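On to chain A.
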Amino acid sequence: MKKVYVKEEVCVGCRLCEVYCITSHSKYKDVLKAFKLETQRPTPRIVIEENKPVSFSLQCRHCNDAPCVKSCITGAMQKDPSTGVVICDTDKCVGCWTCVLVCEFGAIIRDVNNKVASKCDLCAEAGEPACVKNCPNEALVYSEGGISA
Partner candidate 1 sequence: MLKEGYVRIPSGCAISGIIDRTGRLFSGQSIADSIATMHDRSNGLGGGFAAYGIYPDFKDYFAFHMFYDDLIAKQETENILKANYIVALEEKIPTRKTAHIKNAPLIYRYFAIPRPEKLKLSELDENEFTIKFVFNINSNIPGAYVFSSGKNMGVFKAVGYPEDVANFYKLESYKGYMWLAHGRFPTNTPGWWGGAHPFNLLNISVVHNGELSSYDTNRKYLEEFGYICTLQTDTEVAAYIFDLLLRRHGLPIELACKVVASPLWKQVERMSPKEKILYTNLKIIYGRALLNGPFSMIIAYEDGFVAINDRIKLRPLTAAKKGDMIYVASEELAIRQVCKNPESVWIPRGGEPVIAELIRDNEKEMYSTKEVTA
Partner candidate 2 sequence: MSLSYLTPEFKVLRDYDKCINCKVCMRQCSFEVHSYDEHLDKMISNDMNCVNCQRCVVLCPTQALTIIKHPQTFKEHANWTYDAIRDIYRQAETGGVLLSSMGNDRPYPVYWDKMVINASQVTNPSIDPLREPMELRVYIGRKPDKIEIDENLNVKTKMPPQLKLETPIMFSAMSYGSISYNAHAALARAAEELGILYNTGEGGLHKDFRKYGKNTIVQVASGRFGVDREYLNTAAAIEIKIGQGAKPGIGGHLPGEKVSEDISATRMIPAGSDAISPAPHHDIYSIEDLAQLIYSLKEATDYQKPVGVKIAAVNNVAAIASGIARAGADYIAIDGFRGGTGAAPKRIRDNVGIPIEFAIAAVDARLRSEGIRHTISLVAAGSIRNSADIVKAIALGADAVYIATAALIALGCHMCQKCHTGKCNWGIATQDPNLVKRLNPEIGYKRLVNLVQAWSHEIKEMLGGMGINDIESLKGNRLMLRGIGMTQKELDILGILAAGE
């Protein structure tokens, strides 16, 4: 399945991926409105790791044998059998943060405003991940087999 891979040698640490991740999961889906109108700015679903000069954005790896799915106490965290995307059903999520603890990559974030888990869903509605589309230096790639594919 297609996942997001990062070329950290060209990541410039601008965090526009975060901005567009927030926008694509907002109510208004428009950058200005997402940041100005919504009373609570949505939590981004990616983690930016930085140790200058190295930087990169980290997304959920949608693991085949996902620890977060196995450990979810309510069954909110599910791997969709057809697309392979691991999605958190926020209606069921109780904010116990077990998934945050068990994720080997540290890719899940606590959305403290809504008390639910926040993680990458590969922008399932939009079709192409917003972070990939908007990276100004083509550091993110959405492909089957890694950055060279």
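In this text, a contact is a pair of C-beta atoms (placed from the backbone, for glycine too) under 8 Å apart; a residue touches a chain by one contact, two chains touch by 3 or more; residues count from 1.
These made the cut because all candidates are chains of the complex that A comes from, given by their letters.
Predicted model only: the values in this text are computed from it and were never measured.
For chain A, the touching partner in this complex, chosen from 1 or 2, is 2. Looking at the complex, you find that chain A touches candidate 2 at residues 9-16, 18-20, 31-32, 35-36, 52-53, 134, 136-139.
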